[in-house]
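Missing here: one protein chain of the complex. Every other protein chain is in place.
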Amino acid sequence: MGGRDTDIVLLDENGIRSDGRKVNETRKVSIKAGVLKNANGSAYIEFGENKILVGVYGPRDVHPKHMSDTDTGILRCRYHMSPFSVGERKNPAPSRREVEISKVIKEALEPALMLKQFPRTAVDVFMEILQADGGTRCAALTGASVALADAGIPMRDLVAGCAAGKAADAIILDVNNEEDQAGQADLPIGYMPNLEKITLLQLDGILTPDEYKQCIELGIDGCKQVYEIQKKALQEKYFTNGGTD
Amino acid sequence: MASSSIIDQLKKNQILDMLKDEKRIDGRAFDEVRELSIDVGVIPKAEGSARARLGDTEVVAGVKIQPERPFPDTGDQGMLICTAEILPIAHPDVETGPPSPPVVELARVTDRGIRESKMIDMKQLVLEKNKSVVGIFCDNAVTDHDGNLFDACSYATTAALNSCKIPKYEMKDEVPTKVENEFDDPPITTLPVSVTMAKIDDYIIVDPNLDEWSIMDARITITTNSDGNIVALQKGGADGFTHDDLIKCGEISAKVGLKIREIIKESSSGGN
Partner (left out) sequence: MSNEKKRHVIPGEVIVSGQYRAEQNTVLDGDKVLATVIGLSDVHDGSVRVIPLTGGYYPKDDDLVVGKIVSHSAMSWEVNINSCYAGMLPATDVFGRDFSSHSDDLSAKLSNGDLIVARIVNADKTRDPLLTISGRELGKIDSGELVEFSPSKVPRLIGKRGSMIQMIEGATGAQIIIGQNGMLVVSCDDPNGLLKAIKAIELVEEKAHVANLTDQVNEMLELKSE
């Protein structure tokens, strides 16, 4: 966790956070499905100040061939931050952090995808973080689910992402960048709302067993709110009568 | 060669037949550029940014500015580096991993167009001579590929740099420190604009889309600055241009560049 930043008031005496939110409020989330011309499925998501573009290709041929599985399609994920997405310019080459997050998101999506019907193929999910402000992996996961549905990849459920955490001794929902740097814990969660399963879970920081329970409960609630936005994005693209994309 | 990029024979014949009638497959004139729209400030947390849409090609450019040590032989100048990357979301044939030669070429041509034009007066970006200078990075990310990435990256970069804000720095104990909420406009001397032309049989067409790009015999990218002078040239493709072709291309690039420059000015001057 980052050092304390005594200039920022994480939680004031009225229970209001540094960006004006209450402890159990998520940032503003908006999602648009089908924003890219070439990708089979795509989504653009703004989660607070996070701006993320996701593109999906597949199922498609696997190269090199030895990576393909004769029994099932495989899922490949790439979480990548643009050099201009963070405070200090980031080298375009993938960092170890990006490699780990790519894997964690892949394992959050796999339980939802039904790829056994596409042996010897791959579904590729590319998440590009254009602007980062804390909670990018949850936002990227959320956008990826919408892009996968947009591509028509069969899924048991969508996966929604939202983090819970602890700052200024309070349990908070949807940790932003300042709270991540100066707070006490950050717990990103990925959740399948209809099957009621958690498929992404990590922790940065320290929580008592009771705080851990509170975070999970609050985080799941946040995921359910995010799910409503995912639904809305897909309905807007596919079910509006006579509307254009 | 991935199968999605092999153009089908019917379309190829259609393009060639239409060229004989002075027509293009999307209805444009030979010297007509696709619809260009540029939005600046799309990445508010960066020091500058622009999204350029050239037809269905889309590029996002982000500018990051931070203090850097100068290059050893230019201690009296700031640092400017432009890059370009084709994101795997942009086209099914894009592979992840280290940049392929076409991507390296794209990045270097984009960088040269800005650098050689002397768009930014680097001498004004020194904090302490030979020790600390302002470093400007402009990174292009191609998000959708429908041909002519050279021009899309050029326009996004020029617009992003033209509208960026340079933080004020003061030297405190030999260390450059940002002064909060104080910014300067960048020292812009000119607006470089690239124009890419493809040669198909004997025809020269401006701003090829992906279909035209995949059957062209050769291409040339010519970058001009606000004075109409040529600041960068790059020829590509397997075939060659005649002497007359090159003169013609030079004239086209100045004429078309003029129009594009106006679009860039209009979209990015609000930020200045």
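As written, the chains take the letters A and B, and residue 1 is the first residue of each chain.
In the analysis below, a residue touches a chain if its C-beta (ideal position, glycine included) is under 8 Å from a C-beta of that chain, and two chains touch if they have at least 3 such contacts.
Given the structure is predicted, the values throughout are model-derived calculations rather than measurements.
**Student:** Among the options A:I16, A:M155 or A:L201, which residue touches the chain absent from this view?
**Tutor:** Result: among the candidates, A:M155 touches the missing chain.
**Student:** Kindly note down the residues of chain B that lie in touch with the hidden chain.
**Tutor:** 3-4, 6-12, 14
**Student:** Which residue numbers on chain A touch the omitted chain?
**Tutor:** 40-41, 58-61, 70, 73, 112, 114, 117-121, 149-158, 192-195, 231, 234-235, 238-239, 241-242, 244-245
We adopt the following convention: only the chains that are shown with their structure count from here on.
**Student:** I'd like to verify one number: the distance from the centre of chain A to the centre of chain B, where each centre is the average of its C-alpha atoms, in whole angstrom.
**Tutor:** Computed value for the inter-centroid distance: 31 Å.
**Student:** Please name which positions on chain A make contact with chain B in the complex.
**Tutor:** 36-39, 42, 49, 51, 53-55, 57, 60, 78, 80, 82-85, 87-89, 92, 124, 126, 128, 130-131, 133
**Student:** State the interface residues of chain B toward chain A in the complex, per the touch definition above.
**Tutor:** The contact residues of chain B facing chain A are 42-46, 49, 56, 58, 60, 62-64, 66, 83, 85, 87-92, 96, 137, 139, 141, 143-146.
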